[in-house]
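For reference, the structure is listed below as structure tokens.
Here the complex is missing a single protein chain, while all its other protein chains stay put.
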Amino acid sequence: MAMYIRVKREKTTYFIQCDPTEKTSDIKQKLQALTDQPTDKQRLTLVSSNEILVDSKTLAEQKVENDAVVALTFRKDDDDFEEVNIARPEDFTSFS
Amino acid sequence: MEEETTKKAEMVKLISAEGFEFVIDKQAAMVSQTIRNMLTSPGGFSETQQGQVTFPEISTHILEKICQYFYWSLQFASGKETEFHIEPEITLDLMMAANYLHC
Partner (left out) sequence: MAMDGGRLVRMCIESASADAGSVERWRRQRRTLERLPAHLADALLRSLRHRRLLFPSLLEVFQHCVEVVELNGESSVDAEWMVYLGAFRHLRCLNLADCRGVNNSALWAVTGMNCLKEFDLSRCSRITDDGINHLLSIPNLEKLFISETGLTTDGAMLICSFKNLTMLDMGGLPVTDKALFSLQVLTRLEYLDLWGSKISDDGATILKMFPRLSFLNLAWTNVTKVPYIPSIASLNMSNCVIHSISPRDASKHAPLSKLLVHGATFADVGEVFSKLEGSYMTFLDISHSSIHSFCFLDNLKELQHLDLSATTITDDLVGHVAHIGGNLRLLNLNNTKITSLGLPVLAGSVNNLQTLLLSHTSIDDTALSYISMLPSLLVLDLSYTNVKGFIDWNREGLDKIHSLSLLQNLIHLESLNLEDTLLRDDAIQPLSLLRELKYLYLKSDFLSDISLHAVSSLPKLEFLGFRGGVLTDYGLFVFIPKSMLSTLDVRGCWLLTNDALSSFCKMHPRLEVRHEQIQMLNADQSLSHNAATSSASPLKFRQKREKMLHSPGRYPNVIYADERIKYSREELFELQLSPLADPSLCHPDKLPQILRRD
């Protein structure tokens, strides 16, 4: 295994095995299998830089490294994408 | 479509005390002897048959760290020698979780 990234949306994190030479679109394909959302309805944002990942570019080109956190958002019915929403456990203090 | 279902079957979902979900490769989860036993024992845990395990004792940030360790462990086994950094603040909780998970 070359590397993995952590794709996060709300309270879910997907650990995705990948290779630096893979394109963003390849990652979206893998996520389609897990989320049942078609690739064109997905948007990936590298959290550390807040850059939206471009389908045709590779992970290496966009400085997505091993263990990187990438936010996943879906296209809403009005064709806009949702805001990035990654829940943090601190918001659920009743459990701690 | 068939390919998609296989893809899903290769993943498992680990759920933390606060209800956060971590979807990871089955191969990574098997780094834990405890999870390996759950996934391989016939008819053992009903929820594991749907590919998900809940850990009411393990908090979210510890469970995420555990998942990162699983992947680090696979990388280490294939010869990639990086350091797995453990912040001193979480050592005790992580130690207890690792002890429970046999990893």
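Each chain carries a letter (A and B) given by its place in the written order, and its residues are counted from 1.
The definition used in the following text is that a contact is a pair of C-beta atoms (placed from the backbone, for glycine too) under 8 Å apart; a residue touches a chain by one contact, two chains touch by 3 or more.
Quick caveat: nothing in here was measured; it's all calculated off a predicted structure.
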Chains shown that the absent chain touches, full complex: B
Missing-chain contacts mapped onto subunit B: 33, 66, 69, 73, 81, 83-84, 86-89, 91-96, 98-99, 101-103
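Just so we're on the same page, only the chains that are shown with their structure count from here on.
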Separation of mean Cα positions, subunit B and subunit A [Å, integer]: 19
Residue ranges of subunit A in contact with subunit B within the complex: 1, 3-4, 6, 11-15, 17, 30, 32-34, 66-67, 87, 89, 92, 95-96
Subunit B residues within the subunit A interface of the complex: 3-4, 7-8, 11, 16-25, 28, 59-61, 64, 67-68, 71, 74-75, 78
